[in-house]
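Let me begin by presenting the structure, written as structure tokens, before commenting on it.
For this depiction, one protein chain was excluded, whereas all remaining protein chains were kept in their positions.
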Amino acid sequence: MIVYIAISIMFFVGIYGMMVKKNIIKMIIGVNIIGYAVNLFFIVIGYKNGGIPPILISGMGIKEFVEKAVNPLPQALVLTSIVIDLSIICFLASLSIRIYEKYGTFDLEKIRRLKG
Amino acid sequence: MVINIGFHIFLLLMMVIGAGIAIFSKKLISSLVSLGTVGMLLSIYFLILGAPDIAITQLVVEVLTLIILLSAITGRDVTADMTSSKIYGFFLFFIFIISIITIFSYSYFIFPEFGNSNMRVGKEYLYLAPSKLKAANAVTAIVLDFRGYDTIGEATVIFTAIIGVMVLLRKKGKKDE
Partner (left out) sequence: MNKGMSEIVKNISKIVSPFIIIFGISIIFYGHLTPGGGFPGGVIIAASFVLLLLAYGREKVLSKLSLYKSDILHDIGAIMFLSVALIGFSGGIFFLNFFDKGKLFSLWSGGNLLFSNIAIGLKIGTSLFLGITLLSMIRIVYKKNKIEFYEKEEDIK
């Protein structure tokens, strides 16, 4: 129960960075922290006490492997999610480079006031 | 090797403090360094929770994230101390937090307890992967064979993001020609 509360505190810190801060790079860091918190939540859901990773090694029977291993289904969902987050950060960084070229600053207040 | 609950709580506390430093600091360079620390602690925590291939992926992806964010900062303005009032932002943030806590507070009590996960579908995949498909790694068998349709979707998303980067960083637009 404490683990779920700690993960949601990290999620709220990321939401704060995305909603309140005025610097564009701080907003991108907030999106990254939200991604970390959601991936961690999925893997914590699939943990089993005293479990081994879901990979069969040479001397183990299949029945014992099914009893002891950790749930492999959330790990398959998180594996693609991490690589998708990296490409989203790459796209956001290129957007912020273009914004800096046009307005000369990273501050959101000054960007809202200038026109064209 | 028995790892008790105190070790989990210690690692989670360091991650939350690192995330706090990354958002609330005044210079951009120090917030990038603490973002790297959070990523590395997350990779160690994935290894303790029994997910080795995700630990490898998270470690390398975090290093590449630092390189991308550093290349967007160098040569440009690096102070993060903005001089405008944030009262409107705080107000929206409080409304958002209070609505999430009141709507989802019931679900904190029906989560599975930390350590018993519901393995109704996972048991079938763990049994089918070494016996029918003869593959020793159950996670790779799920990603590429049992749920291969999602991998096509993921490849499409990455392809679209990279094409977006190619279009944004072009030298001449359509109007200049």
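A and B are the chain letters, set down in written order, and residue numbers restart from 1 in every chain.
The working rule: contacts are C-beta pairs under 8 Å (C-beta built on N, C-alpha and C of every residue); 3 or more make two chains touch, one makes a residue touch a chain.
Just so it is clear, the structure is predicted and the values come from calculations on it, not from any experiment.
Residue-wise, the contact with the chain that is not shown comes from B:V139, picked out of B:M15, B:L126 or B:V139. Note that of A:V3, A:I25, A:L40 or A:A93, the residue touching the chain absent from this view is A:A93. Touch with the hidden chain on the side of subunit B covers residues 52-53, 56-57, 60-61, 63-64, 67-68, 71-72, 75-77, 130, 133-137, 139-141, 143-145, 148-149, 151-152, 155, 158-159, 161-162, 165-166, 169, 171. Listed by residue number, the positions of subunit A touching the unshown chain are 53, 55-56, 58, 79-80, 82-83, 86-87, 90, 93-94, 97, 100-101, 104.
Convention: only the chains that are shown with their structure count from here on.
Averaged Cα coordinates give subunit A a centre that lies 2 Å from the centre of subunit B.
Taken in their complex, subunit B has these residues touching subunit A: 5, 8-9, 12-13, 15-16, 19-20, 22-23, 28, 31-32, 35, 38-39, 42, 45-46, 49-54, 57-58, 61, 64-65, 68-69, 71-73, 76-77, 80, 82, 84, 86, 89-90, 92-93, 96-97, 108, 111-117, 119, 121-123, 125-127, 130-131, 136-139, 142-143, 147, 150-151, 154, 157-158, 161-162, 164-165, 168-169. Across the interface of their complex, subunit B is touched by residues 1-7, 9-10, 12-17, 19-23, 25-26, 28-30, 32-33, 36, 39-40, 43-49, 51-57, 62, 65-66, 69-73, 75-76, 78-80, 82-91, 93-98, 100, 105-109 of subunit A.
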